[in-house]
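For this depiction, one protein chain was excluded, whereas all remaining protein chains were kept in their positions.
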Amino acid sequence: MVPNDRKYTRDHEWVMVEGNVARMGITAHAAEALGDIVYVELPQVGDETVMGESYCVVESVKASSSVFSAVTGTVVEVNEELDAAPEKLNEDAFKNFIAAVEFTEINEDELMDAEEYEKFCEEEA
Amino acid sequence: MKSYVPNTEKDRLEMLADIGMEKMDDLFADIPADLKLSRPLDLPDPLSEAELRDLLHAFAVVNEEGGPLFRGAGAYRHYIPAVIPQLAMRSEFYTAYTPYQAEMSQGMLQSLFEYQTVICRLTGLDAANASVYDGATAAAEALLMLRDNKRKKKVLYSAGLNPDVIAVMKTYAHCAGLELVELPLNDKGVTDVSAVAPNMEGAAGVIAASPNYFGCIEPMAELAAAAHAANGLFVAYVNPITLGVLARPADYGADIAIGDGQPLGLPMAYGGPYVGFMAATKKLMRNLPGRIAGETRDAEGNRVFVLTLQAREQHIRREMASSNICSNQMLCAIMAAMYCCVMGPAGMREVGEQNVAKAHLLAKKLEKIEGISLRYPETPFFNEFVIDTPYAKEINEALADYSITGGLILKDGGMLWCATEMNGTDEFDFVCDIIQDTIDSMGGEE
Partner (left out) sequence: MRSEYKLIFERSHEGRRAYDLPPCDAPCAMSEIPEGLRASAPLALPELGEVDLVRHYTNLSRRNFGVDNGFYPLGSCTMKYNPKINEELATVFDEVHPLLDPEMSQGCLALMKEMEDMLCEICGMDAFTLQPAAGAHGELTGLMHIRAYHEHRGDTGRTTIIVPDAAHGTNPASAAMAGFKVKEIKSAPDGGVDLDALKEAVGPDTAGLMLTNPSTLGLFERNIKEIAKIVHEAGGLLYYDGANLNAIMGIVRPGDMGFDVMHINLHKTFSTPHGGGGPGSGPVGVKKHLIPFMPVPRIEENDDGLYYLDYDKPDSFGKIKSFYGNFGVIVKAYCYIRSLGAAGLKEASENAVLNANYIMNKLRGVYEIPHDRICMHECVVTPTEEMMKNEVHTSDIAKALIDRGYHPPTIYFPLIVHEAMMIEPTESEARETLDEFIEAMKGIAEQVKTDPAAIHAAPVTTPVGRPDEVTAARKPIVKYEG
């Protein structure tokens, strides 16, 4: 269910690190909790992100939720597909990243692996 | 004394008994006793309906209004077709709340969707919101749209905007930490286009009005081009009743069009309620503040209208919302839409042409009087223009004796005159005669 090729935050985001670039998205658990996602307010390429701070907002009909960055750095790519098809996050949150960030700071100790994240979700429930 | 409370004393006692209380005061047991008001409020004695009607009519009489009016400057006397106030007084409309329960609010939601369509068609833009309080607050909200879209904290504005609009923009900008830079007018009474480029560093965009406060039609295409050349957005503040005859914001490249809808079927009513309209390109749709009605379907496939894109708004985003607005001027918006639909394409053109015709005739007649000059004789105008005369105060006093309201005396001593389809040309000669007499009687005193 939860892919083990990446790490997870306590705010239900996933982060996949390749070199100094972190690809980030939200987990299926987060997408489900939000319900039908109707809009993703994407960051722009060149935006600065700060670890633990919001870099994106995801909206359902009756809620909006900040997505927090796992790293500090600069946005180098955004998933423009989500602009026209936000429902992709409901369909497969793990396949659809939100943004890729070239980072200068990351705290790997704070991140969980798949097993730890699944356990975290269970405990939260 | 009038009371709108239907429950009788007997009802109340029974209801109190039902909840285990004896007297009304028991209901307020949670309020600390020392805070409670120990005396009746000191208010005027209550009035019967008949007395109230007499009182309000007495207030109205003190106003001494009703004669010919040659004043605009942000509020205009236009003809209001009889159907508009009558339809707006359908109490299913005016006693309703915001249409949050779509199934039982289709009338309001569809009317709103139609209003948004009307605003899009007037301005030529792609999307309109459900309206804001008035033109001035629309301008203030537009500043925030520019800031959010461009993520820059500086906006250039034309000195030709209505002073009330500028004042409100300044108040909001101070709170938002926005820098406002004024673009001066040139000697033709329009914004100095060459002032845009040197000021665009770090600016999100430009906002200008046409016709501007002094009545002049601005070179909006040039202003828009100058804003765009520096990667800025252009906001057009327009008088909507001009749009049957004047170029539309989308025609000259505006990204956002705003203004006050009062000329479209709303009474002057001493300054309100009016309606601020806001329209934008598709790209900027989500930056529009407040409510927006949208079309969707129910399970059977019927077309249904709903409030949509709500997750942008304060009740969901709270402090992250781009605006705190939680209402719109719904009834006023619907009246404005009704007006445009009564007028249709031909009526909107004709009312525009009449305003242009009346104002130009008046300007010509005034200009002929010695001691009066048109301030911007070469600049095209719609229904307002500025004259200069040393006798402004005396002219208005003389006109007031005949229950005529002359042009507005500006801070710089000029007079801003307005003529609409409501001013008969016979009034013009009468007014000019009075002015001529006034100036003659002042002769040599200058």
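Here are a few things to note about the model shown:
Order of writing sets the labels: A and B. Residues in every chain begin at 1.
Note that in this section a residue touches a chain if its C-beta (ideal position, glycine included) is under 8 Å from a C-beta of that chain, and two chains touch if they have at least 3 such contacts.
This is a predicted model, so every value here is computed, not measured.
Within the set B:168, B:203, B:284 or B:336, the residue that contacts the chain not displayed is B:168.
Within the set B:181, B:316 or B:374, the residue that contacts the chain not displayed is B:316. The chain omitted from view is touched by exactly one of B:159, B:235, B:293 or B:435, namely B:293. Along subunit A, the points of touch with the absent chain fall at residues 36, 38-39, 59, 61-62, 86-87.
Rule of thumb we're sticking to: only the chains that are shown with their structure count from here on.
With centres defined as mean CA coordinates, subunit B is found 43 Å away from subunit A.
Those residues of subunit A that touch subunit B in the complex are listed here as 38-39, 41, 57, 59-64, 66. Residues 286, 309-312, 316-317, 320 of subunit B are the ones touching subunit A in the complex.
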